[in-house]
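Let me give you the structure first, and then I'll get to my questions.
Take a look at subunit A:
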Amino acid sequence: MSRAVSSVSGEVSAGRRLVLHALGLGGMAALAVAAGLVPPARAAEEAPAWPKNAFAQKDQAHALDALYGKTLEASDKVSLDVPEIAENGAVVPVSVTTSLPNVTSISVLIPENPYTLAASYRLPEGTEPSVSCRLKMAKTSDVVVVVESAGKLYGAKKQVKVTLGGCGG
Partner candidate 1 sequence: MSRRALAVVAAAGLAGLSCGALAATQSEFDAAYAAAAQAEAQAGALHDQWSPTEAALKAARQAAEEKRYDEASALARRAEALAKASISQAQAQQSLWREAVVK
Partner candidate 2 sequence: MIGRIGSIYRAAAAAALLFTSLLPAASAGPRIDPAGDQRAFQAYFERAFPGVALDDFANGPYAVNKEMRKQWEEIMQFPPYDFALDDGKRLFEAPFKNGKSYADCFPDRGIGIRQSYPYFDLRSGEVVTLDLAINRCREQNGEKPLPYEVGDMAAIDAYMASTSRGKPFDIRIPDDPRALAAYENGKKFFYERRGQLNFSCASCHVQAAGRRMRGDILAPALGMLASFPIYRSDWGSMGTVDRRFVSCNEQVRSLPLKPEDEAYRDLEYFLSYMSNGVAIAGPGTRP
């Protein structure tokens, strides 16, 4: 198989730099939560609402800030499975799984898309920390996944090449 499940090795350190850099704002918000200035997120049983503001953000930092308000660290416990070259940018299969405990959400971001946040999943207790879906990619981009585990955010990323299609098959 010509592609590997991510997310160990050098790729992660690159990912960490990018994500940490991008998360300046998120870091501030996380500090605010930690300091008890902002109430913690939703109660467990409350039905969460569609995060409108997060889906409207055009860059990763603002999207993550709107969604979580926390800092992100790269983790080799987050696995992202995406193709190296998408067969069609309109349908890119994305699978995320993690060995991290107490996962409450998994989100997928595509920084080069017009709006960065593609999908965000809420996982109640008892749901396995693994999800597969199909996403659109406007052009070659990283796919960034974020796993919320025990209140902290862990990430991994991998590049997917998107080329012009419409000729073969």
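For anyone wondering why these and not others, all candidates are chains of the complex that A comes from, given by their letters.
Here, a contact is a pair of C-beta atoms (placed from the backbone, for glycine too) under 8 Å apart; a residue touches a chain by one contact, two chains touch by 3 or more; residues count from 1.
Just so it is clear, the model here is predicted, and its values are computed rather than measured.
In the assembled complex, subunit A touches candidate 2, while the other choices in 1 or 2 stay out of touch.
Residue ranges on subunit A touching candidate 2, taken from their complex, read 1-3, 83-88, 90-91, 93, 95, 132, 134, 162-169.
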